[in-house]
Each structure stands twice: as structure tokens, then as C-alpha cells.
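Just below is one structure, and these are the notes that go with it.
Excluded from the complex is one protein chain; the other protein chains are retained at their positions.
As written, the chain order gives the labels A, B and C, with residue 1 at the start of each chain.
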Amino acid sequence: MAKMTMVQALNLALRQEMERDPDVVLLGEDIGLDGGVFRVTDGLVQQFGEKRVVDTPLAESGIVGMSIGMALYGLKPVAEIQFSGFSYYTLHQIENHAARLRWRSQGRYHVPLVMRAPYGGGVRALEHHSESRETFWSHIPGIKMVIPSGPRNARSLLVSAIRDPDPVVFYEPKALYRAFREEVPEAEETLPLSRSVVAREGRDLTLIAYGAMMRPTLAAAEELHRKHGVEAEVIDLLTVSPLDDALMVASARKTGRVAVVHEAPRSFGPGAEIVARLVEKAFYHLEVPVARVTGYDVVIPFFSRENHYLPGVPRIVHAARSLLAA
Amino acid sequence: MAKMTMVQALNLALRQEMERDPDVVLLGEDIGLDGGVFRVTDGLVQQFGEKRVVDTPLAESGIVGMSIGMALYGLKPVAEIQFSGFSYYTLHQIENHAARLRWRSQGRYHVPLVMRAPYGGGVRALEHHSESRETFWSHIPGIKMVIPSGPRNARSLLVSAIRDPDPVVFYEPKALYRAFREEVPEAEETLPLSRSVVAREGRDLTLIAYGAMMRPTLAAAEELHRKHGVEAEVIDLLTVSPLDDALMVASARKTGRVAVVHEAPRSFGPGAEIVARLVEKAFYHLEVPVARVTGYDVVIPFFSRENHYLPGVPRIVHAARSLLAA
Amino acid sequence: MPRTRVELPEAIDHLSILNEKGELDRPLEPAVPDDTLLRLHRTMLLARRFDERLLSLQRQGRIGTFPPIAGQEAAHLGAVAILRPSDWIVPAFREMAADIWRGRPLESIIVYNNGFNEGGRIPADRNDLPISIPVGSQILHAVGIAWAMKYRGRDDVAMAFFGDGATSQGDFHEALNFAGVFQVPAVFVCQNNQWAISIPRAKQTRTRTLAQKALAYGIAGIQVDGNDLLAVYAAADEAVQRARSGAGATLIECVTYRMAVHTTADDPKRYRTEAEVEQWRGRDPITRFQKYLAAKGLLDEQAIAAEEEAVQAEIQGAVERAEEEMKGLGDPLLMFEHAYAEMPAYLKEQREEFIRLQAEIGGEGRNG
Partner (left out) sequence: MPRTRVELPEAIDHLSILNEKGELDRPLEPAVPDDTLLRLHRTMLLARRFDERLLSLQRQGRIGTFPPIAGQEAAHLGAVAILRPSDWIVPAFREMAADIWRGRPLESIIVYNNGFNEGGRIPADRNDLPISIPVGSQILHAVGIAWAMKYRGRDDVAMAFFGDGATSQGDFHEALNFAGVFQVPAVFVCQNNQWAISIPRAKQTRTRTLAQKALAYGIAGIQVDGNDLLAVYAAADEAVQRARSGAGATLIECVTYRMAVHTTADDPKRYRTEAEVEQWRGRDPITRFQKYLAAKGLLDEQAIAAEEEAVQAEIQGAVERAEEEMKGLGDPLLMFEHAYAEMPAYLKEQREEFIRLQAEIGGEGRNG
């Protein structure tokens, strides 16, 4: 086992899947010699050649539309969109085609593509480089929206996404790319898509998060424990959609107090669906309203102010304590 | 006052705004001689000429991107996207630019464009012609998402949308285009955006809907009254985003029982946000979980089955009665 | 140096072999076996008569909206005629003669047009994509398929179809540019039928031809008389050979005409004159091809009459089979299928909810 950053772990997943399955090909802008602007594909063109690590012209709809064709033919394209803020160019290809070709052809075809893109704030980036719009993809029937939260699950989930027979949008929390290291076994590991996990057990309240927000959420849980003697249960969605509500419902029934944390704008964001599920399935166990600790309904500000926009430990702790006080 | 269909009422709004303000120009595919595939722009090219009623090449991003430029220069473009199922081609223009140019330029520029598109099922149309994906636009800070429910409010809201200084996505429920007529006064009428209305008063429960779903929802309320002696309050959102929660919260506090009705897929749909708001603001008044009567998490089936997908009167009545029985 | 003309390596040709009177430019005549010629004629006739029948079914409310193809039979059939089964076609929505040529049963077309998802099924032995409605978007899929063929070392080709209107879409541009950069075995067939609903070709783009857009991608481009099956066939042959040999993609502009409505929801009287339509009636691809076959001694009046009768019988059989088949369709639970390989938990719950509801509020009509 080696200690790896998330970038290294993703690289490992790609490399091993490419070694294992010649149908796996990568395409995107600057993924070859440059190794991707975050170096996730570093070294892969050297190992697998330009035939399997394909630098494309600068055209996102082209990248994804072409990937759909490759997938229909039987390949397993992994398309990199350089930043999630440019993934919107592909919405019509994803909604109108990737999500539906299995259905349109009544099972004859399917589209096993992965669209990877770094998302989220916290890295002092330029405009369009810090957004969190996973809701767009989460709302589309036929699409899976996956967001890892650490090196190890990033590797496992990416392997699962590549093997998944359906189209997966895979958002990578760029703030975590190099934020910390984890042991990542060389041996194959996968994680089921559509399954969330309990990242920390607790009995007093439930915090639900995913992606980059797992770090402040877990830190908040730690602070709640240390400073306030409160035991927060923390759930990591991993797959945002199709949303697995079993764990969160069980936890909410146990604690009766829930906060959802995400950096996407609040309104019509993923937190809304989580609240709705909890209302559907755990209403009578909720002691207090589910809280949403989220980005505000504005564009994330340029980087000098972004920390005011992004939920952080103090805000999560504050929300948790308010839930307990109510 | 004349009895008008929604198509006629929208046409009236466009005609009067064009007469009133030379900065209003229309653009889109087939809106000239053809009058739009639903005839919303019928007769306008004859009255205002090709200079103001502009048939464009077949390119949605082009239409909206060009509209952004027109709006920046001071015009008030009203862009027609032939069907909402093709509006996804414009997401990057809307998210990356229309929604942000006021903010990006710190108030120097603004983008007073309207993107009109027929949406929704129920007209026995081909694939991609029956979707309801207002969530995409509703989640974007800086965008207003407006959906009328009848000829008269369609006219007023479209006038308000055209005059609004910010970008408005205006989804027209095509199932209602010619479904019924209403008195629409010749004299100017507007309705504030960001304000929902009580379409029917009641004390027993609250039904929240918008667009094409207002018809079955009101019919369900009528049936509840007639057959079951139940008085449903019905709220018509009119503007889906920014969501005005004042009325729904007041109603939920009064009735304690709420169902949301929409034809969009359930998960991550507008109903989720409504549930979340009610939980935030009316939790302690809710007697039972808020119900979501919605499309399923699938692509709306081809038209022979679409009525099974679309919420209808029996389903709404059933949901309402379940709320009361709980 | 100072101000010099840039020499472009590519040039755009116009090709025509059978003129409007059915006269042949003999040196250009492609070598097509007689039985293939007759099958092509049969397919065009079948597609034309079936189109007419669909129109009448639509007018009777027995199917929904659909896009007729009349006038464009040669423009797409001529192109697919050169393909092998292992090649793939990537249609838009106005290539019915090609679909029929590739083996799509007429029944499935009726079932599709009557709003049943079952009509979209494609047999395992055909490498065709289903109809694609979002204009221009499918061209990229052909590029991806062609890329994959090359990757696998096959000498197959992917042939994409689209209209004149589609050339305005960004996806057209991205597709042809990718095809140029990756030198994939793709053939792009533009059925320039002069109209994109109500927008005439001249308002779609300011260029003289659509074929010249190939110059923006460094790929081959050619304009052909799209109502001349031989010209389309010859151009496709050249393009397919180019593709198979690894020399890259081709844009073929087939100049043709949409004789009928855009779809059955359309009223062309609003935007085009009867005189224009009349003018194109004289260029009918079928009568022109019949003259050619007659001159070759392959077809006479009597044979044509027999063919007419045969296709009508085939159509009648298909209509009957389709109407029989549709009686058994409509199970609403199908709508929950094929969203994913495995149904997600919450969707299963929705399916259960639906079944419960059906039981409680009555299984008839809207569930709904």
C-alpha cells in the first residue's frame, strides 16, 4: 500500500483499468503530454500511446458526443472535461443521447462512458473554475452522478464508473486533489455506485455531505465531539444520483436531527432532494427541520471572497449546535 | 376583452411589447413566415418586418449567444427555442454568461433577454418534445424561471419578462397552448415575477403546482370539493425561481398538509426545493409528510404511454386523500 | 511574401450522372449489378408508397406526427447502397429508404410513429442507430463510431446523415473537425433538401454550397445531384473507399428537395410557393431512375406496374401486422425499463408505487 493523493489514486485507477481492458480509452483536452491540467493522466500517454490517450481539439460537446459513439461501438471512453464549469457545453449530448440510448433502442445499445471533471471551489482559481453544479446531471434519468471524497474511494469509484454499463458523470473535488494522502492498495478495489457510506458513526445528529465538503464536515464532527461532547453521524453520499436514501433515512430515524452540507447553491440543489427524501421516509422521526448548510444562491465569488461562500467548519458546527438547541 | 387561447395571448403580449418598445426584437427558428411551429409569432413578421422578427439558422447556442450580445447593447431580445428539449444546447451560454454578466461587470452590463420555449407533455409529440426540465434553469443564480398556467397570466408574465432587466427563461406549457380560452384584456397587464398566487382558497390541504399541471390540480381540487367535501387550497407558482415561498409557507401553516405536483422527474426536481422550503419555514405546522405527485425518474415515454407518466386528476386526488387520511 | 494568395489543397466538385431527363453521362456510370439496380428501384418505390400510406394513416389519426421523405429517396438510399452490413449508419430522421434498405421492418416504423417505444428496437444483426431528433447532434456519434472502428483495426465506415439545417449547428462543426484531425473512416451525407422547416437554404448559410464547408476541416467535400441515385452512389463509393483506405472523411452534399410537409404538423403554404415545388416535381429521383433502367432494358411499364402492386401488398401486410402487434403493446410498466442496466432502488419504489396506484385508482387510461 502506498500513500497517495487523490490525483495519484485517480491516475492509478485509470492506469490499471487501461492495463486490464483494451477498450478503455481516454480523451480530452491536454490529457496527453501535459498529463491533464491537474496531472490526473500523467504518464499515461507514455505508457499507452496516443492511440489510447487522445488529446482532442478544444470542443466539449465534441468530446462527449464522440465518446457516445465510441461507447455505442463497444469501447469504454473516459472523457475529461477540463473544469466542470465547461461541462455545460455537453448537456444536450448527455440529456438527449447518453442518458437515453439504452432506452431509445430498448436495450440494444448502451453508453458506458465516464465524463470526468474537476469541480468545486477552494483553490483560488479563475471564474468558472470553482462551480458545483452536480444538480444538472443528478436530475437526468439515466445518468449516474458520482463524487468521491478521498484518494481511496476516488480510485474505487472511478474503477466502478469505468466498468459501469451506463453513463457516469464523475466530478472530482479539485480542492482535495492534493489536500491529503491515503493508503491506496495496489490491488483492485471497487465500490458500488448508488451506495452511500457512514463515514463516522454517531447518535446525536446526522450530517450528510459529499465530495470536498466531507473534510470540513468530518472536522466539524470532530470539533463537536471534542468541544461539545456531541456525537455526529456523518454520511458520505459518494453517489449523488441515483440517490441512495437507505442510510440517511436510517440515520435520521436514529438521530432525528439532520443537516445537509454542499457547496452548490442552496435552491434547487442536492440538499433539497435529501430533505425531500427524509420527509418522505423519516418525517415522524425528525425532531427539528433539516438544515441546509450550503453555498448561497449566487455565483461563487472570485477567490478573495470564496471562503465566505463555501461552507466551512464553523458554519457546520454552528448549524449542528442549532439543531441540537432547537 | 376577448376570449383567447394561450397562443393568442402570448402573441398579443409580443405584439404589444413590440409596438411599445422598438428595442424588442424576436429571433428564433421558423418564427417569421411560419409564425413559429405553434404559431405564437403568427403575423408578427408581417407587422414588424424581418428586421424585428428574425428567422435564424438552426443553432440554439447561436440564438441565445447572439441574444446575449443584443441585450448587452441595449436591445430586448426574445429568443424562441422551438422546443424546450433543445434548450440544453444553450446551457453554457445561460450559465456562463447570461446569468453572470451583470455580476461579472459589477453592474455595468445586464442581459434583459427572454428565452421562450414550449415545454411539457400531453400533445402526442415525438421524442424530445415533451420534457419538463425547468430544474436546470431554476438552479442557476441570476436566472428567472417563469411558467404561466393560462392565457391571461401567460400574457402578463411574458410582458413582465420582456421588461425585466434580467434574463428570464420562459417555459410555455404547450399542452395548454390551445386547451382553453380566457378573457384577456386588450389593455396592458403585467404580473410581478417572483410572486406566486393562490389559485383557489381552501383550508384542508394545500396543493402546489404550476404550468400545465395547474389544470389537473384545479380539477382535482374541484373533485375533492364535490365528491369528498374537502377544500384544497391551490397555489400556482408562476415563477419557479427565484422561488417565492411566502404564500406556500402561509398556506402550509394553515392546512398542515401539502402536496406538490409537477411533471418533471421527481428526484432533484422543483418539488424537492418546495419541500425543503416548507421544512425550513413551516416544519412545526406540517401534520404529515409533504407529498410529491410528479413524473417518475425516467424519460417520459413515447406518447402512447405518456398519460401514465404525467400526473393527472386521479393521482392528485388520491394523493390529497392520502394526506388527509394520514 | 507581402500579400499572397493561400493555395488550398482541397477543391470542391459537383457531380451529376443522370440528368433530369434520365440521360446518362456514360463515362461516369458506376458499375452496379443489375439485380442491385432493381433492388434499389424497388426500395425507392416501396419507401415512396409507404410514405404516402403513413401520411394517410396520420390523417386518419392512426399514427402520430412523422417526417415524410418523398423526393429524397435517392439522396439517402444511394449513399447506403454502397455499405456493408458491418458498416454503421447514423441517421437523422428523414432516411426511411435507407432504413428499409438496411432491413428495418415497415411494422417497426408504424409502431414507432404511433408512439410506442418498442418501435425503436433495433435487431442485433443491424449496425444502425435509432432515429436522432436533436438536429446535428448525431454527427458526433458517427465520428466516435468511426474512431472506434479505426481503433479496432476494422476497415468499416460510419455514415452519418443530416439536413441542410444541421450544418448550422455547432455539433456539425465539431464533428467534421474531429473527423479531420483524427482521420476517421466517416462519411457525412448532407441531404440538402433546400428547407429546414420554413428556413430556406439561402438563409441557413451565406456560402455558395454546403459541400465547401469541408474546406474548413481539411477533409474532402463534394456536391452531388441528390435526385440522381447514380451520382449519390458514385460519390458515396468514392467516399467510402477513401474512408476504408484510411484516407479520411468526406462531406457529401446531396442537392435534393423535400416534396412534402416538414412533418405532418407543418403547413408549407406559409413559407414556400407551389411553383417551386412544381419545378422540383420534374426532377423526381424515381421516374428519372426508371428511365435509366428502361434505357438499360431492365424495366418496362408492365414491370413497374407489377412492382407497384407488390409494394402495395407489402405495405398492406405491414400495416396489418403492426396494428395486430400494437394491440398487445401499451403496458405502462415498460416506462420503468431500460433507464439503467440495473434499476435503482428509488426507481423500483416508484414502480411499486405506480402498481399500487393503478390498483387503487383504476388501471384504465391516465394513471395519471
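The working rule: a residue touches a chain if its C-beta (ideal position, glycine included) is under 8 Å from a C-beta of that chain, and two chains touch if they have at least 3 such contacts.
Model, not experiment: these values are computed from the prediction.
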Item to check | Chains in view touching the one left out | outcome: A, B, C
Item to check | Listed residues A:Tyr73, A:Phe86 or A:Trp137, member touching the removed chain | outcome: A:Phe86
Next on the checklist: Out of B:Glu80, B:Glu189 or B:Asp245, which residue would touch the omitted chain in the full complex?
Outcome noted: B:Asp245
Checklist entry - Which one touches the absent chain: C:Ala70, C:Val181 or C:Ala196? => result C:Val181
Item to check | Those residues of subunit B which, in the complete complex, touch the missing chain | outcome: 25, 51, 54, 56-57, 59, 61-62, 64-75, 77, 92-93, 96-97, 101-110, 141-142, 144, 164-166, 194, 242-246
Item to check | Missing-chain contacts mapped onto subunit A | outcome: 29-30, 32-35, 37, 55-59, 61-62, 85-86, 89, 124-129, 266-267, 296-299, 301-315, 317-318
Checklist entry - Going by the touch rule given at the top, which residues of subunit C touch the chain that is not shown? => result 1-6, 8-9, 11-17, 19, 25, 27-28, 168-174, 177, 180-181, 183, 203-209, 211-213, 215-219, 223
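By definition in this document, only the chains that are shown with their structure count from here on.
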Next on the checklist: Based on mean C-alpha positions, I'd like to know which chain lies farthest from subunit B.
Outcome noted: C
Checklist outcome for this item: By the touch definition above, subunit A meets two or more other chains at residues 92, 96, 103-104, 141-142, 242-243
Checklist outcome for this item: Where subunit C touches two or more other chains simultaneously, the residues are 117, 120, 133-134, 170, 339, 344, 346-347
